[in-house]
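In what follows, a structure is listed as structure tokens, so that the remarks can point back to it.
Apart from one protein chain that is not included, each protein chain of the complex appears where it belongs.
What follows is chain A.
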Amino acid sequence: MEAFGLLLHGFAVLLTWKTLVLMMVGLVLGVFVGVLPGLGGPNGVAILLPLTFTMDPTSAIVMLSCIYWGALFGGAITSILFNIPGEAWSVATTFDGYPMAQQGRAAEALTAAFTSSFIGSLVAVLLITFLAPMISSFALKFGPPEFFAVYLLTFCSFVGLGREAKHKTVISMSLGLLLAGIGMDTVSGNLRMTFGSSELLRGINFLVAVIGLFGISEILLTMEERLALRGHAASISLRVVLGVWKDLPKYWVTLLRSSFIGCWLGITPGGAIAASFMGYNLAKRFSKDPESFGKGRIEGVFAPETAAHASGTAALLPMLALGIPGSGTAAILLGGLMVWGLNPGPLLFVEHKDFVWGLIASMYLGNVVGLVLVLTTVPIFASILRVPFAAVAPMIVVSCAIGAYAIQNAMFDIWLMLGFGVVGYVFKKIGIPLAPFTLALVLGNRAEDAFRLSMIGSGGTLKVFWSNGLVGSITTLAIVLLFWPVIDGLLARVGLTQRAKPASG
């Protein structure tokens, strides 16, 4: 009940004309970046972050989070109308969404996508409302060893549970952690890895890296791919919306299952991509007519969209409660908090109640307003794709440069952005994942500080990470997850032997 009272206080903080206008601006910009080829949630948020530098933190985070919701909604438009998944997690939406559009049911597919996005996000926001304060108050008891163990758990789960080749995830993560260490050492004040360069004294700002890795590299990749778009126009009428909503109760199991999968994979670093595919596959597996999937079945839109959006939203839970982002975009939002001098983590709930509850309230309101906005403006946003890419590409490059420069007012950062753009392009093409790199770059200094404080406290023994039940459990779990592919292989082998026995016997 305390959470409910605080949430009402959050709405009171939020409901000012200024914040509501910023919310609308954020949503429109978000849908815009979601629809544009070569942009998406993470880079949209990173590029537009400088706009918020002069705002108070609450207004700023409301606008940024609304860019995020808008981008999530916008991604579905291109997936369904043009068969172009704006983000990797939108791939599963195209399986049934595009066939629906081809059958002249684009409006129905879009309504289903927006509604299920809303439902998925809503379930995750409810989870955040009631779980985040509990986790953060529990985490207040954490010391440096516990925090390092949680960071280790995050890193290890990326390596162990990621779909990419393990050595590539390790390369990506260790590179991110190393680059985070460039500049002045926060504990001793010594300079590290600067090689006499005064530009590197500041270190590498992760937002500059993100803009290059996601923004510039995406432009290079988009240019490389075929850009001839052929799609369907759609305007959504109230009749179609009400028709889809009337049928919603029929799909309550799918919606609930996908929400649960999404929340689970959002809190653990499984991610929205895994969530959308798992949601889709399970909907197909439990369907009475699995053959109809992929041919324009509305359930095939509901399932991945609900899961992906529940996951994307739930990724904000560990960010707020523990200061550990569950996704790339959550990492960028976390960077935003740090820019405004806020320290994400358990103390945020104690020291900045207005901010936290204003943000959570904005998640509710942003989703409602976002849903209405996209349902009423689809044709306008879809027509953005008529703008020639030769006009869009240089505008995105300029926006990226503005974003990169504004963070530290340094020309060097524009060059750095370009360098990271090339790195991102090459890494994406050879399968080195970028999410662990971003996460490591954001968390690097905090993880190192927690490690050093733990080691200083223990006199240099690693036993500190097993010094009590809590830290010991987290560290052990981290190691289990790191070696999960090996353990899973062994378990499967045991399972195979057990299954083989009756057959052979």
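One rule holds in what follows: a residue touches a chain if its C-beta (ideal position, glycine included) is under 8 Å from a C-beta of that chain, and two chains touch if they have at least 3 such contacts; residues count from 1.
Simple rule for what comes next: contacts and distances are computed from a predicted model.
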Original post:
UniProt name of the unshown chain, from "Phosphatidate cytidylyltransferase", "Glutathione-dependent formaldehyde dehydrogenase", "NADH-quinone oxidoreductase subunit N" or "Tripartite tricarboxylate transporter TctB family protein"?
Top reply: "Tripartite tricarboxylate transporter TctB family protein"
Original post:
Which of A:Ala92, A:Ile219 or A:Ala274 touches the chain that is not shown?
Top reply: A:Ile219
Original post:
Given the contact definition stated above, which residue among A:Leu126, A:Leu418 or A:Leu470 touches the chain not shown here?
Top reply: A:Leu418
**OP:** Sort through A:Val21, A:Leu140, A:Val187 or A:Val486 and give me the one touching the missing partner chain.
**Re:** A:Val187
**OP:** Quick one: say which of A:Leu201, A:Val253, A:Met395 or A:Leu490 touches the chain that got left out.
**Re:** A:Met395
**OP:** With the full complex in mind, choose from A:Ala46, A:Leu64 or A:Ala106 the residue touching the hidden chain.
**Re:** A:Ala106
Subject >> Residue ranges of chain A at the interface with the undisplayed chain >> reply: 50-51, 53-54, 81-82, 101, 104-108, 165, 167-168, 170-171, 174-175, 177-178, 181, 185, 187-188, 190-193, 195, 216, 219-220, 223-224, 226-237, 239-240, 382-383, 385-386, 388-391, 393-395, 397-399, 401-402, 405-406, 409, 411, 414-415, 418, 421-422, 425-427, 429-430, 432, 448, 451-452, 455-456, 460
